[in-house]
Every structure is written in C-alpha cells, then in structure tokens.
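Only one protein chain is missing; all other protein chains are in place.
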Amino acid sequence: MRLVSCFFILGFLTLLLIITNLLFGAVSVPLDTIVDAFLDHTNPNHFTIHEYRFPRIIIALLVGAMMALAGALVQGVIRNPLASPDILGVSHGAGLAAVIYMTFFPDAAIEWLPLVALLGSFLAAIVLWRLCGQHSTTVKLAITGVALAALYASCVDFLMLVKPLEINNALLWLTGSLWGRGWTQLSLLLPWLVLIPAALWLAKPLNLIHLGDEHATSLGTHTNAVRLAALAIAVGLTASCVAICGPIGFLGLVAPHLTRKLVGGRHQALLPATMLVGAILLLLADLVARTIDPPIELPAGIMTAIIGAPYFLWLLLRSK
Amino acid sequence: MKRWLSVILSTYFILVSFTATAVTVEDSKGLFTLDYQPKRIVVLEFSFADALAAVDVSPVGIADDKEADRVLKEVRDVIGSWTSVGTRSQPSMEVIASLKPDLIIADISRHEAVYADLQKIAPTLILPSRRETYEDSLKAAAIIGKVIGKDQAMQARLQQHRKTMAQYAQQLPQKIEVQFGVARDDALFLHTKDSYAGGVIHALGLANAETGRDDTAYRQTGLEQLVAINPEYLIIGNYVTPSIIDKWRNEPLFSVLQAARQNHIYQVNPNTWSRCRGIMAAERMSQDLVDILVP
Partner (left out) sequence: MLLISWLSLFTWSSITISPLDALQALYQFDQDSIAQHIVRDLRLPRVLVALLVGACLAAAGVIMQGLTLNPLASPSVLGVNAGAALGMALVSTITPWFGLLGTTVAAMIGGGLAWSLVMLLGSGWRTGNEQGRLVLAGVAISALCAALTKALVIIEEDQASAVITWLAGSLTDARWQTFDAFWPVAVVGLLGASLLSPSLNLLQLGDDNARNLGVSIGCVKLIGSFLVLLLVGASLGAVGSISFVGLLVPHMAKLLIGQDHRRFLPIAILLGASLVALADTLSRAIIFPMETPAGAILALIGAPFFIYLVRKKTL
C-alpha cells in the first residue's frame, strides 16, 4: 500500500514538474495556450514550446531516469550505497574524449561531439574490463574504476591548462547542461531506451545477489553473468546520457540513495522508483537553472549538485 | 507631370532597393542569403553590436551577460536600449524567440552547437568573434554591413576607421614596444600579437613585445617570464583591484622590468580592451593609447 502511494506521489510530482517546466522560463506561457502553441505553427510561442521546452523536458526526463537507473544498478552490483556510475570511469572517459576533441580540433563540427563522447565512454569501459578481467571482485573493480577516473580527470585538467582557450566551452560541457538540446539530441537518445526494460528485467536476480553469492548461486542465479549484464547496461545508460548532456553531477549517486529511503531496497520497486526520482531531480534542477535569474541560464549539472548535495549529506549523516 | 515623375522615380528606387537587398555573403557555415532588410536584429557577441552601431543600427537584443555595462559606452550611446538575451556562452533561446528577430548574428566559436535552433527562430548569420584577430573583426563588420543592407555606409565607415587609425598612428611614437595584459587577483594573462588587442597595437604602428611561442593569443604569465619578455610599455586591464600586478610591485624583481623602472605601466578598462572588440572598440583603445603615450 505504502509502495503504491509512493509511486503515485512520484508520478504526480513528475507530471507537475513537466507542466511547470512548460509554463515557466525566461518567458512565461499561459497554461491555456500551451496545446495551441505546441500544435499551431503561427502561434507566437510555437518555437518556445514546440522546438525548445518540450524536447528539453523530454531529454531531462529521460536523462534523469537513465542516470538514476544506472546508479541503482551499480549500487546493486557493488553492494554499496556510495557507489555511482562515476566509479566505472565512464563519464570521465567521455569527458576526456570530448575535451581532446574540443582542444585539438577546435574547427571540427560540434555535431560530432556526442559521438566522440560516446566513443570515449565505451573505450573507458573496455579499458576497465581489460584491467579487471572476469574474475576480480566487485570492490577491486570499483577501485580500479576510481583510479581510471582519476587518470582521465588528470588528463582533462592537464589539457585544459595547456590549451586554456577552450577552457570555457570545455568547462560548460563538463558540468553537464541541457541548454540548446533539442529534437536532434532527443532522437540520438531514443535508441538507448531499450536498455530500460533490460535493466528492469534484472531486478530479481539483483535482489538475490544482495543475499550473498552462495545464496544466489544455490537459487540458480549466475551471479557473474548478472553482475556483468547489470554493469554493461549501466555503462550503456551512462554513456548515452553523458554523450547528450555531459556528465550531470552525481545524479546517479543521489537518486537511488534517496529512493531507497522511500521504497526500500527491493529492486523490483527500487529500479522504477529511482527512475522517477532521477527524472524529478533533473527536471527540478533544469527548471531552477532556467528561471533563477532569467535570461541567464545555469548548467543543470550545477543545480543537481546544489539541490542534491545538502539532502544527500543529511541522509548520509542520519543513516549513520 | 512633375508629381507623376517623382512617383515613378520613387517606385523605381524602391524596386531597385528591394532587389538590391537580396544579398548573399559567405559566413562561417557557407553561403548566407537574405532577401529583405532586417529590422529586428539580435546579436550574441559584443563585436557584432559594435558593427551595427558603427552604421547607426540598433539591435533589439544583445547577449550582454546581463550586465549592460559590458557593452562599450560609445556603442551604448548609439544604440539606445535593448533586451538582454542572457550570457554569451548560453544565451536564452526563449528570450531570443520572444523578440521575434528577423536576423540573428551568432559567434561560430560559442554558438555553433545551437546554430540549427537559431535558424528555426530567424535567419542566422554566423561569424567568428571570440578569438578573432583585428583584421577578422573588420571583415566580419563588412559582411554584417552587406547583410543589413548598409553596404555603402559600412564601407565608408571602414574607410573612415582606417583613416582614424592612421591619424592615431601618426600621433603615436613609432616602433615602441607595447604589451597588453589583463590581471586578475592571482594571474596575469598577456594578449600576444595573435590576439585582438595585439592586432590593434600592430595596426597603430606599435610593436608587440616578443613573447616566444606564438601559438597562443592569451598567455598566463608569471613574474619570471614577464621579466624575460620585458616590454617597454605595459598596459594592464585590472579585472580586480588589487590585482596580481599590485602584489608584484612590492617585489624587488619587479623593479628590474624596464616598464616599471620608467613608470611605463598604465591601466585601461579590461572590458574595452579584451571583451568588446570591433570598430568603435578599436578606436576607443587607440584613444586610450594616445592618452597614455602622447605627453
């Protein structure tokens, strides 16, 4: 019963945020004209609603959900609530690829950036896989990922210092932003949605893993295969999101953590709920980023940090 | 009869001017065609506002980082009021759309990623601005002049600009070494000969200091390297006071600099010198240099 009401409230919040995001911004659009503005090409707000806010909201929704889901998967596999997709080094790999692209090919077309970032993430995942091999423990995997992330991060810092001209563009990208993301980026994101049902399908085996390896094996779960599948899906989810928006600050860490307090640790409930929480967080962050001081736009990644950080700390301290 | 003639003549002229405004220019993304004279222009960099102001055209919106003072005063005096469309790095597309522009002028370095979106709002002319050289900036101004149907006026203004610069150059001592840099509280960035300020200094017949490696337009410089570069005149734009230059003043090594020994360190407005760029900005900078260097 509590679960149902939780989902209901989360769903309601998401819907509410979608509508608020449509209404407000640097220019406010009256509620009763939204449908008209969306459909009618001659409506004065057609561009704002149809070309700008709507695709951006959908991207926020999807990216928030996917990052949170990736976080929940990683936390499930590593069995530590402090783990996040960051520790796979994937987003840092994407960041490094993007910064290399921006600094060494400043004249190259910016349209290729998502692809370059995607390539970087997958390369990072492959490197991690090569270093750890199939039989290493999850903790070792996590720490190797952390070490790799540190390596990529130091390369990024180095490049930004050696080629300071691009520092602003790169910094903006590295903070994660939804500015200027539209239908094109949305269409790039859509194919990756197939990973969501795949992840949800893993909910049950992930629960068993939580009981400990022996239990899981005796219940007929191939723990290694499940772990591998979950991590691979997490990599795919993170990589696609990072490619579109840049690394959105620790959404994947906070959202599952928050959700666990709401619906408990069972993955059947946790995974879908965390997607809603992630979407809510990012929608809220983007709303604040756009409306706090219009027409100035802040990167949404900053807002996720500012909104998420205090709450995350409070949760951590309380749970101790 | 006379009245008829004037009507015919004016219709003819209107027709001619109509066909004449269908211009095609080459911008950073290829050919750009506009078949009307734009009335509501939104610019996303200061140098473009400068180019419009140079031929008495006022933009309806400027990406001014929400700080109107960042637009050069001379430009502000010409263009009157405008609507801020947010930061130059992430201008608000909603505000741009709400201004119903019929031309947007964007910067290839900052706005390439949203070029397609801008095109959906209005025809978008995309030109280099950030990291442009002095000559690039004049070229961009000429292109803007064509697109807004003020080709002749812009050419005339550019010629006048060259003349003005030549006059300034005559007043200034020749071949002395002038180095511009912006100072923050813990860093000094020199603008080398490849930068916009370096180009203006060169255009005035002054020499840029030799800074070694020449693949960077803006270079963070420590005291040790500054001593090595040792320019005759040091022009500093302080973003904060006291800046790092004021800290360095107390160090014995600073007095080794010939600019320091001869009191040839001067302050200018860092915004004018490093952010604005454009015809009027270059003239303002030249005036600053004349004020400084001509006793």
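Going by the order they are written in, the chains are A and B; count residues from 1 in each one.
Definition applied: a residue touches a chain if its C-beta (ideal position, glycine included) is under 8 Å from a C-beta of that chain, and two chains touch if they have at least 3 such contacts.
The structure displayed is predicted, hence computed values, not measured ones.
Student: Please identify which residue in A:34, A:83 or A:178 touches the non-displayed chain.
Tutor: Only one of A:34, A:83 or A:178 touches the chain omitted from view, namely A:83.
Student: Can you tell me which of A:109, A:139 or A:194 touches the chain that was removed from the display?
Tutor: Of all options in A:109, A:139 or A:194, contact with the hidden chain holds for A:139.
Student: For a quick check of understanding: of B:164, B:220, B:267 or B:287, which residue touches the chain that isn't displayed?
Tutor: Of all options in B:164, B:220, B:267 or B:287, contact with the hidden chain holds for B:220.
Student: Would you mind spotting which of A:47, A:192 or A:250 touches the chain that isn't drawn?
Tutor: Considering all chains, including the one not shown, the answer is A:250.
Student: Write the list of chain B residues that the hidden chain touches.
Tutor: Contact residues on chain B toward the absent chain are 184-187, 212-213, 216, 219-225, 227-229, 239-240, 244, 251-253, 256.
Student: Please identify, in ascending order, the residues of chain A that touch the omitted chain?
Tutor: Considering the whole complex, chain A reaches the absent chain at 78, 80, 82-84, 86-87, 131, 137, 139-140, 142-144, 146-148, 150-151, 153-155, 157-158, 161-162, 167, 171-172, 174-175, 249-250, 253, 298-299, 301-302, 304-306, 309, 312-313, 316, 320.
Operating definition for what follows: only the chains that are shown with their structure count from here on.
Student: Mind listing the chain B positions that touch chain A in their complex?
Tutor: For this pair, the touching residues of chain B are 65-66, 84-87, 89-95, 97-98, 100, 109-110, 112-114, 116-117, 120-121, 131, 216-218, 220.
Student: Which part of chain A faces chain B closely enough to touch in the complex?
Tutor: 25-27, 44, 47-48, 51-53, 106, 109-110, 113, 164-165, 168-169, 172, 177, 179-180, 182, 184, 290, 293-297, 299
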